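In what follows, a structure is listed as C-alpha cells, so that the remarks can point back to it.
Only one protein chain is missing; all other protein chains are in place.
In order of appearance the chains are A, B and C, and numbering begins at 1 in each one.
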Amino acid sequence: MDVLYFAWVRERIGLPKERIDTSAATVTALVDELRAREERYAAAFADLSALRVAVDQELVDFDAPLAGAREVAFFPPMTGG
Amino acid sequence: MDVLYFAWVRERIGLPKERIDTSAATVTALVDELRAREERYAAAFADLSALRVAVDQELVDFDAPLAGAREVAFFPPMTGG
Amino acid sequence: MRIVVQEAGFDAGQELTRFSAADPGIGAIVSFTGVVRDTAEGTLDVMQIEHYPGMTEAALTKIAQEAMTRWALGDILVIHRFGRLAPGDQIMMVATTSAHRKDAFEAAEYLMDYLKSRAPFWKKEILRDGAHWVAARDEDEDALGRWD
Partner (left out) sequence: MRIVVQEAGFDAGQELTRFSAADPGIGAIVSFTGVVRDTAEGTLDVMQIEHYPGMTEAALTKIAQEAMTRWALGDILVIHRFGRLAPGDQIMMVATTSAHRKDAFEAAEYLMDYLKSRAPFWKKEILRDGAHWVAARDEDEDALGRWD
C-alpha cells in the first residue's frame, strides 16, 4: 500500500511517500503500526485530532477500513483558497 | 418647481419634465393638483402604490413636505441591475 | 470607490483586472456582472435602460458608502449602463475587495440588492412583437429585508 504524507506531516516524517506492507484492518490500526516504528512517526501521529486522512483520495474517518485500499494519505486540515 | 417623469409615467403623461408653479405643501397635494389637470395625469397617478417619488433626488414618502423643494420626480419602482 | 454611469459598453474582465491591480495588498475580490438576457423565445431586440441623471450617481454613491461602513472593505467598483443594449451585452457590474471573503461577498450582495431596488434605473424590453416596461419583482424588494 502507498502511504503519502503532506505539509508538516511530510516534513516531520521526512518523506512524501513510502510503500508499506501491512495487514492493518483500519486507518487507526495502520497509525498504531507506524507510531511503533520510530520516534518521527510517533511525533507526527501524536495528536490525531490535528490530522486528516484520505483513503484512495477520499476523505475518511480514522476508523475507516483499509480492505482493498491502494493509497492512504495523512495530512493536516486543509488550507486552500 | 421642476417636475420630472420617468419610464411609463413619462410615456403616459407625454413629457419628461415640466415647470410647475404650485403651493402644494406635500407630494400628495401636488399629485392631487396634477390629477385634476387632465386625464393623462389622472391616468398616470391612478394608483400611487405603483409609483415612487423623489424630492430633490432623494426617495421620499408621498406625505413628504415640498417646502423649499426644487425638483420632484415621479416614476415606477426601479428595476436596475 | 469608483461609481460609473455610462452609455458606452465596458469589459467586466478588464475592469476586474484594473480594480484588482489598484490594491495588491488585498486578499479577496468579488465581482458580479449582469448581462442582458434574451426572452425564452429569443424575441428581444433591445433592452432600453432609462435613468435619472444626477440622482443615479448620488444613489449609487450612497449605497456604496453605506456598504463601506458596514463591512471591512478595501474598495468598491460600480458600473451601470443606460441606453440601448442588445441580448448578451453587459449591463452592469459591482466589485468589492476585502481582507476576508465573507465581507467581500456580503458587500457585493448588498450592493446588488440595493442597486436593484433603490437606484433610479428602469428597463424596457423592446420585443419583436411589442414592448413593455420590466416590472419590479416582489422578491427584489423583499431581498432588502435581510440587511435591516
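Structure notes:
Please note the rule applied: a contact is a pair of C-beta atoms (placed from the backbone, for glycine too) under 8 Å apart; a residue touches a chain by one contact, two chains touch by 3 or more.
Everything quoted here is computed from the prediction, not taken from an experiment.
Looking at the complex as a whole, the chain kept out of the display touches A, C.
Shown as candidates are C:Gly25, C:Gly130 or C:Gly145; the residue that touches the absent chain is C:Gly25. Listed by residue number, the positions of chain A touching the unshown chain are 4, 6-8, 10, 54, 57-59, 73, 75-81. Take chain C: the residues that touch the chain left off the picture are 11-18, 20, 24-38, 87-88, 90, 99, 101-102, 104-105, 108-109, 112, 143.
We adopt the following convention: only the chains that are shown with their structure count from here on.
Chain centres here are Cα means. That of chain B falls 26 Å from that of chain C. Rounded to whole angstrom, the centroid-to-centroid distance between chain A and chain C, based on C-alpha atoms, equals 48 Å. Residue positions of chain A touching 2 or more other chains: there are none.
Along chain C, no residue makes contact with two or more other chains.
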